[in-house]
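Data first, discussion second: the structure below is written as structure tokens.
Heads up, one of the protein chains got dropped from this complex, but the rest are sitting where they should.
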Amino acid sequence: MEAHNGLSARIVEGAGFQGIWASGLAISAAMGVRDNNEASWTQVLDVLEFMSDATSIPILLDGDTGYGNFNNARRLVKKLEQRQIAGVCIEDKLFPKTNSFINGEAQPLADIDEFCGKIKAMKDTQQDEDFTVVARVEALIAGWGLDEALERAEAYRQAGADAILIHSKKVNIAEIEDFMKAWNGRHPVIVVPTKYYTTPAQRFHELGISTVIWANHNLRASIEAMQRITQKIFCEKSLIDVESRVATIDEVFLLQQADELQTAEEKYLPCSGKLTGDRP
Amino acid sequence: MEAHNGLSARIVEGAGFQGIWASGLAISAAMGVRDNNEASWTQVLDVLEFMSDATSIPILLDGDTGYGNFNNARRLVKKLEQRQIAGVCIEDKLFPKTNSFINGEAQPLADIDEFCGKIKAMKDTQQDEDFTVVARVEALIAGWGLDEALERAEAYRQAGADAILIHSKKVNIAEIEDFMKAWNGRHPVIVVPTKYYTTPAQRFHELGISTVIWANHNLRASIEAMQRITQKIFCEKSLIDVESRVATIDEVFLLQQADELQTAEEKYLPCSGKLTGDRP
Amino acid sequence: MEAHNGLSARIVEGAGFQGIWASGLAISAAMGVRDNNEASWTQVLDVLEFMSDATSIPILLDGDTGYGNFNNARRLVKKLEQRQIAGVCIEDKLFPKTNSFINGEAQPLADIDEFCGKIKAMKDTQQDEDFTVVARVEALIAGWGLDEALERAEAYRQAGADAILIHSKKVNIAEIEDFMKAWNGRHPVIVVPTKYYTTPAQRFHELGISTVIWANHNLRASIEAMQRITQKIFCEKSLIDVESRVATIDEVFLLQQADELQTAEEKYLPCSGKLTGDRP
Partner (left out) sequence: MEAHNGLSARIVEGAGFQGIWASGLAISAAMGVRDNNEASWTQVLDVLEFMSDATSIPILLDGDTGYGNFNNARRLVKKLEQRQIAGVCIEDKLFPKTNSFINGEAQPLADIDEFCGKIKAMKDTQQDEDFTVVARVEALIAGWGLDEALERAEAYRQAGADAILIHSKKVNIAEIEDFMKAWNGRHPVIVVPTKYYTTPAQRFHELGISTVIWANHNLRASIEAMQRITQKIFCEKSLIDVESRVATIDEVFLLQQADELQTAEEKYLPCSGKLTGDRP
């Protein structure tokens, strides 16, 4: 399930999910910039560090193209491992990236050999054997067709990718079905049903898909809610009818784990409530 | 109206508000940390820069204690001006700060002379004459009473503060009313009705209050919405019933101003759609 | 004259230079990384902000390729202007960049039209009319010859570049002489005599060159000195013979402008030496 900051990450863990999708679209949108590498990769890393600190379940980063060539990508792996991020998904597009859903026409893709070299470099760099590199195949979404998608998926698998993310922007799952049949269970496959959201979850299971990513719904839920409440306060100039529609202040403190700090203050401060710099 | 990142800031401007409150509580909560200076002041500054880039209306920073002494506070002013932030509100507590709503007992306050020196240093530092320094009086909330609040407000006014923020955590407005009567219009006053939210807006106007801050309601709206949607997706393992309850993907692109980039690509890229490093 | 952090920038200003070259090679080397976009562009920006804060003379950033396409480059311009950086030099190579002096063979260059689009986007973005965009022609250094260099310089001039930086890695100035003769004073030209360092300064003047950049000599001076002193202390396990060979501690305080803070403390602290949080 998508998260885009420490808060949403904690909410995802709190709901019971087993993993977090650190969406590039959601993180950039939350910052107020576009999903075209307008935020630098270290600014994204700073967000990830807060997300990692706030949670204990695995986080998979939506890592665009790896933010450059193989050298940038292997540096990224090192930085992600330092921050206890469980893995990264890189896509076979060019830097700076464009969002997959904006342009309709056929988009250029990365050279297959160059992308495989990037995967190898990343796998050779990781120190924790559980770190995961997912290769996202953009061939379908970029208009290159099924054969290209299969060729790329197989090449990335052989280069060492731990899973294939096959992306589609069709409103039905036909493309994905064709891919899964031809792929025939060679290696784990991940899907992102943002566009084919009407597909029942059971269908993914039948097709042998390992993992489904709900890719941007926390962001979109927050946008809807903030637009609604902001508009309401602007019109009514009052909170009377707002208080019951938003989380309580106590819920905010709960999510911030304010209680842990109060316990720690009792343990580590000379006497409760006494603050740094306070003198007798 | 509160905002805590570039996205919420843009939503606030979009609704028609004339100013943005960059809430310390909301920014820290969004990061997944506590409102006790766990995020460094430069990490807060990075958030503010995204908020400033995303909007054109004034942003007032909830600047805690100024993040240290007068020297830290005047450095903050310089950094805020660089990022086109319109002003900062500092509070007369000690560093590292505690959130005003958590502890019930009387809390220590900053030395009046030291706080006045901080205000003077900040006013002497600003280069844009419109930059605003607001002094937040915590005397009522910290349990020191009305006289202390009035003495401090007057001292801060004389030290050069552009406005006084008088804070109260009572559920009714009695404390604020007493303050406003005794204050008698000496200088602009700002209030934050998070606890006394049932007070009709008209009452603030009657009392001569200049500005009302709706201090954390975008954050709280987003928490409620994200918890609800995350729980729903976790239970249903499906998006079928989710799509209509969240903002559309196109709304996300609209908030990111994706259209401006498409126009710019037509203007600055050699031929439309052609990307850097594109291969035949 | 090159600087790579706030300290070296202040030293450059102190010596009387009229401008600072924020060298990509020197900044990355000081960080301990390679000059191949291993540090993100915002990490470079953080260094620049310290350099700008520490000085009052113009700083020209060695901005690699602009850190991506036209959109990244125009975002860079906005961020540089916020930090009072006077200008940026971009080079017609591909991202991620390689250092011009490492590989001997012919290197790929940016597409001319794409690079001109980038220059136009940058010039259209700047708000301060004095902001300067310098186009660095890598044709000579990449092995493409004089005609290519002239064609590119002219195209970049027409696209709006404020000056041309013509780069050469020959140990003599012959290439530069040929360029300057053919160029015939069309537009200001900048050179970087790192390799042809034996050329007398008078020769640059005769050729009509506007500006000479001493591109990395503070970095290299500091490396020589630190290696020498570190080795000496390691061998002698003593400072007796070291003290006279390094700057004094007072010189460090002078460069940090510690005196200004002492004056300010007298002005803004209640009584000298009294610190934040101190209570009666």
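Chains here go by letter, A, B and C, matching the order in which they are written, and residues are numbered from 1 within each.
Throughout what follows, a contact is a pair of C-beta atoms (placed from the backbone, for glycine too) under 8 Å apart; a residue touches a chain by one contact, two chains touch by 3 or more.
Worth saying up front: this structure is predicted, and the values here are computed from it rather than measured.
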Q: Could you tell me which of B:R10, B:R75, B:K93 or B:R152 touches the chain that is not displayed?
A: B:R75
Q | Touch list for subunit A against the chain that is not drawn | A | 49, 53, 68-71, 74, 78, 82-84, 94-95, 110-111, 113-114, 117-118, 120-121, 261, 264-265, 267-270, 274-280
**Q.** Footprint left on subunit C by the chain that the document does not show
**A.** 1, 5-12, 14-17, 25, 28-36, 43, 46, 50-51, 53-54, 94-96, 98-99, 101-103, 105, 107-108, 111, 193-194, 197-198, 200-201, 212, 214, 216-231, 233-234, 236-240, 242-243, 245-249, 251-253, 255-258, 261-262, 273, 275-278
**Q.** Touch residues of subunit B, complete complex, unshown partner
**A.** 36-38, 40-43, 67-69, 71-72, 75, 95-96, 276-280
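Keep this in mind: only the chains that are shown with their structure count from here on.
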Q: Could you work out which chain's C-alpha centre is the most distant one from the centre of subunit B?
A: C
Q. Using mean CA coordinates as chain centres, what's the subunit A-subunit B distance in Å?
A. 27
Q: Two or more other chains in contact with one residue: find those residues in subunit A.
A: 36, 43, 95-96, 275-278
